[in-house]
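Subset of chains shown; positions unchanged.
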Amino acid sequence: MSNLALSAVESQPKIETKEGSYKIVSTTLIFKTTDRVELKSITREIISFIEQTPIRDGIVQVSSLHTTAGLLLNETQGALLSDIASMFEQVVPRAVYYKHNDPLLSDCDRKNADAHLRALLAGYHISIPIANGKLQRGTWQNVLLAEFDGPNERSVHIQVMGI
Amino acid sequence: MSNLALSAVESQPKIETKEGSYKIVSTTLIFKTTDRVELKSITREIISFIEQTPIRDGIVQVSSLHTTAGLLLNETQGALLSDIASMFEQVVPRAVYYKHNDPLLSDCDRKNADAHLRALLAGYHISIPIANGKLQRGTWQNVLLAEFDGPNERSVHIQVMGI
């Protein structure tokens, strides 16, 4: 585990340069969720939105507008999505004491402390570069809306920035 | 947990498009912390800085310039902040053996391995879109400076990019 020996395999990688008038196109999409914990790909909706904008090169930022629903990047295989949900239950169990769930200390009646903590670990925004109109992502990388306090309606802000 | 059934509730959501001359305005703010672990909203300072810039549409990136203090997005309710601190103590306990704290293996005399690991899980930067001069965030989303090795003075870089 050294920080010295790493070197790029390609010494002359391909470099792309673009220049132009800066544009921002944004929207908010609303997604319904049906389970308390649910991981669902919203990749198709993001790609569809990018295609509706005039921006071919830049970046898209996808943001959850909630504190109990986050965003993840991962595969959409059902077995793995189940493992991800299990991991969040292991790391942040639902049925333990939380001050946020204690009526003596909190006015929140959703008793959703676990959902806050899980979303916080998941993170709330994903940024993916765009080149020639396409997301620059790995083969298996999908954007997953990570619902931790459903069923719910969740607002996801999508902002495309570039040229 | 399917990746198929997700669909936007609104089929024709509102789309905003802006175009103009690209600007970057940045600063570094310094915050004092008083406890070893402390979660404090810096949302007001970020909003105040954005209002001082000519940028009305774009994005703000807020970056911790430290490895033992991170940034989170969440509510500011006291009970929940206490639960967040407890979660970090559960997931990354302070009083266990770490090589980074072992004088035989490390020249760090702060014995703050837990602070590094907690900040690493929290993350070091938050990006929030800006539209018409306002942060595009959820009702309960506040930017929290997550101090894990205080008391300290922490530098937070704020960069507003857009038009």
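A and B are the chain letters, set down in written order, and residue numbers restart from 1 in every chain.
Basically, contacts are C-beta pairs under 8 Å (C-beta built on N, C-alpha and C of every residue); 3 or more make two chains touch, one makes a residue touch a chain.
On a predicted model such as this, the values are computed, not experimentally measured, just so you know.
Oligomeric state of the entire complex in this file, given as copies of the one sequence with 2 shown: 3.
Operating definition for what follows: only the chains that are shown with their structure count from here on.
Put simply, the C-alpha centre of subunit A and that of subunit B have 16 angstrom between them. The part of subunit A that touches subunit B in the complex is made up of residues 21-32, 35, 38-42, 45, 52-54, 61, 63-67, 76, 78, 81-82, 85, 91-92, 98-100, 102, 105-106, 108, 113, 116-117, 120-121, 123-125, 127, 142, 144-145, 153, 155, 157, 159, 161. Of all residues in subunit B, those touching subunit A in their complex are 1-3, 5-10, 13-22, 57-59, 72-75, 77-80, 82-84, 87, 91, 121-123, 126-129, 131, 136-138, 140-141, 162-163.
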